[in-house]
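One protein chain is absent from this view; the other protein chains keep their places.
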Amino acid sequence: MKLDLKVKDRTAALELIKKEGNILKVSVDGKIYDLDMIKVAQGIYSVIYNGKSYNVEMVPGNSTKHYLVNTFYRSYQIEIIDAESKYMKNRKSGDSHLGENSISTPMPGKVVKILVKPGDEVEAGQTVIIVSAMKMESEFKVRKPGKVKAVHVKEGDLVEGNKVMIEIE
Amino acid sequence: MKLDLKVKDRTAALELIKKEGNILKVSVDGKIYDLDMIKVAQGIYSVIYNGKSYNVEMVPGNSTKHYLVNTFYRSYQIEIIDAESKYMKNRKSGDSHLGENSISTPMPGKVVKILVKPGDEVEAGQTVIIVSAMKMESEFKVRKPGKVKAVHVKEGDLVEGNKVMIEIE
Amino acid sequence: MQKMIKKVLVANRGEIAVRIMRSCREMGIQSVAVFSEADRTSMHVRYADEAYYIGPSPSAESYLKMDKIIEVAKLSGADAIHPGYGFLSENAKFSARCGEAGIIFIGPSPFAISTMGDKITARKTMIAAGVPVVPGTTEKVTSDEFALKTIKEVGLPVMIKASAGGGGKGMRLIREEKDILPALRGAKSEAMTAFGDDAVYIEKYIDSPHHIEFQILADKHGNAVHLFERECSVQRRHQKVVEETPSPIMTPKVRAEMGAYAVAAAKAVNYDGAGTIEFIVDDNLNYYFLEMNTRLQVEHPITERVVGVDIVKEQINIANGKVLSFVQENLKQSGHAIECRIYAEDTDNNFMPNPGTIKHIQEPLGLGVRHDGYVYEGYTIPIYYDPMISKLIVWGQTRGEAIARMRRALYEYKITGVKTSIKFLERIMESPDFCIGNYNTHFIENNLERLLADSECDLNCEDIALISAFIEYSDKLDKVKQTVSMATLRHGADWKARGRRSGVNRL
Partner (left out) sequence: MQKMIKKVLVANRGEIAVRIMRSCREMGIQSVAVFSEADRTSMHVRYADEAYYIGPSPSAESYLKMDKIIEVAKLSGADAIHPGYGFLSENAKFSARCGEAGIIFIGPSPFAISTMGDKITARKTMIAAGVPVVPGTTEKVTSDEFALKTIKEVGLPVMIKASAGGGGKGMRLIREEKDILPALRGAKSEAMTAFGDDAVYIEKYIDSPHHIEFQILADKHGNAVHLFERECSVQRRHQKVVEETPSPIMTPKVRAEMGAYAVAAAKAVNYDGAGTIEFIVDDNLNYYFLEMNTRLQVEHPITERVVGVDIVKEQINIANGKVLSFVQENLKQSGHAIECRIYAEDTDNNFMPNPGTIKHIQEPLGLGVRHDGYVYEGYTIPIYYDPMISKLIVWGQTRGEAIARMRRALYEYKITGVKTSIKFLERIMESPDFCIGNYNTHFIENNLERLLADSECDLNCEDIALISAFIEYSDKLDKVKQTVSMATLRHGADWKARGRRSGVNRL
């Protein structure tokens, strides 16, 4: 088993060399790890490496290939890179700029006010939508100047986390 | 949906009359219950009946038709009686006497000593096997006089819970 | 003699509802929960002896509906209502409505609530009682001339505040003379919009203050005591994050003085029940009455731990008309307690609330740790209410031991499924300013960079995270492949069977 995994700007090549029960030999970018690794509960691993005991929690991300991985001290956003995702990446790279300037909500909430409509020219720092969650209203601002391409929500809507609400090109 | 359920010596006829989301109307032996019932986690229900709040925990039993059900104050062994189980019951009723006098372990453990062999005559109260678990040795005794039909374990075996170890006829 | 309370309706939700029901249970009192649409699966509903639906999710349509709540109290036969904190807890009208309905309101009289609720009236009452208040006006500002004159007397900088205020609305800080009149007009118009009342007053602005509050208990027979102070200066946007008692800056002399003023403040409004007198304190331990919270506070558990009193039980005893079972001389502070509030929030993303479903939770346990929460595995935190998940309270013989224990408890506390403030709190517990006890309300903003920094971890950490994701994903793939190959197998068998069958058919 061989796979590339991405964490921050690093793409690491992982290979499972041996597995006997919970005793594993894995190579990470050529460095060999001999580990005792066991799943103790759904999404929770106990790992012993060189005598050190690590608890690792894994939360599935937006797709089956994304994980949020917590070790005791840090959290990592990890993505599995396989042939399919490489293909998708190449296809997408053209419009990544658009994605960056679009407005999506990091948490579920309720749309309180929408301040723009498709076709509007917007400036960097301009507030385009206000979303409320948990007694707090958050103003979402545009990062770079652009033009509103589409508004996918309306006032009063309940929105889930990580949804694109307003597309800006 | 209609089913018979058995708890202790009682066999109750249950019927689901209506279900809208978590609001249910159920008849139990003709008595109508209007309930607000919701599964809050795997095997855990919150039930509101006549304003009273109940927490019910459900643990699957040895078969898909057996449940151990805990309310706050009591535990119930409940069995679903459908056509199949009725058939099995009828078939089995002939040898229920044998089942009663056989020796099974209520918990996982390790067989320390077996004191009988197939063909031995045993008296009521006679110890036939010793099993150890968690620093404690338990002696298993015969309830009624009989003859050892089969011994399914050997000394040193690890046994699971609820396994018949020695059959006595 | 008054009939004793036998059943309490808790007009609240989440952790505080559960915490109140715990004390009820220990007293042999039945508890009644009320819940909104979003809260059917909340722990308070599961914990209560009885539970009733009161309306849609927004609190204005459920937890703030006085009629509905009083109706449920009558229906369920509750003799008393405990409002918790927030929602209807400081609503004089609700206190009065309960009384009219013959239901005991576990809290102070409408008079005490409304006197303390209006800031100008509260200031006047405190001055009359001899309690030091922040220098400024005791009248509402009626004209520009009055404002200019007062500010000249008090000296810049000053704050203009709404009398009906709260939550930072209708509030303006003035540092320069030229800003006085625009700020005054801005504050008044904001106060009118927010509270329907444009009354504002002027207070001297205390820079870098400490927030120190005193817990008081008063019975219906004129007895009142204080349960010492709580230091609440670790705040973010006027929201307390960490509290501790004793305050690291307090001296026995100032404590005794402030405590006596706190009791005097309570007596000045014939207070009964539990309440909190908030002071602002400068670096030279000059202290000024700020406001009174006429309810149970979020941070009451640290006082419970250090003084050894169950404040909710005392509230119920007082509501039952009992005489306080202790006098001031019986009360002592023993050891040190700290509370951390755990929020569902994304500390790296401007502390945005982060509601969601709890996938896994491991709660800290053991010596000196108290945990007051309400979430459980599989529970979805709703978007309608406060993002607080739980309160972690630790005790130690010394402040140093309490900090070490809090670090240990935060280290043990694991929640997946929502982002939380746990790591941010760990960094507060490690920051030198907090550890030496030298901090004021600017602590978080002064230390923000340090508090948001990533924790250190060696390269192995990252590699082990990668390996874990790799193995988790590979195992999942293996399972999928097995399923697929089994399906193919069956498919193959199927195909043959059909082949045979179609062969048969063709015959």
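A, B and C label the chains in the order they appear, each numbered from 1.
In this section, a residue touches a chain if its C-beta (ideal position, glycine included) is under 8 Å from a C-beta of that chain, and two chains touch if they have at least 3 such contacts.
Being a predicted model, the structure only gives us computed values, none of them experimental.
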Contacts of the unshown chain among the visible ones are A, B, C
Could you tell which one of C:37, C:179 or C:310 touches the chain left off the display? C:310
Note that subunit B touches the absent chain at residues 1, 3, 5, 7, 10, 12, 14, 16, 24, 26, 28, 31, 33, 35, 37, 41-45, 47, 49, 52, 54-59, 64-65, 67-74, 76, 78, 80, 106-110, 133-136, 138, 158, 161
With the missing chain put back, which residues of subunit C would touch it? List them for me. 18-19, 22-23, 25-28, 47, 301, 304, 308-310, 334-335, 362-363, 365-373, 376-377, 397, 401, 404-405, 407-408, 411-412, 495, 498
Going by the touch rule given at the top, which residues of subunit A touch the chain that is not shown? 22, 36, 38, 40-42, 46, 48, 51-53, 55
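Rule of thumb we're sticking to: only the chains that are shown with their structure count from here on.
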Taking chains as nodes and touches as edges, what kind of graph is this: line, ring, star, complete or other? line
Tell me, please, which chain's centre (mean of its C-alpha atoms) is farthest from the centre of subunit C? B
So what's the Cα centroid distance for subunit A and subunit C, whole Å? 31
If you look at subunit A, which of its residues touch at least two other chains? none
So which bits of subunit C are touching at least two other chains? none
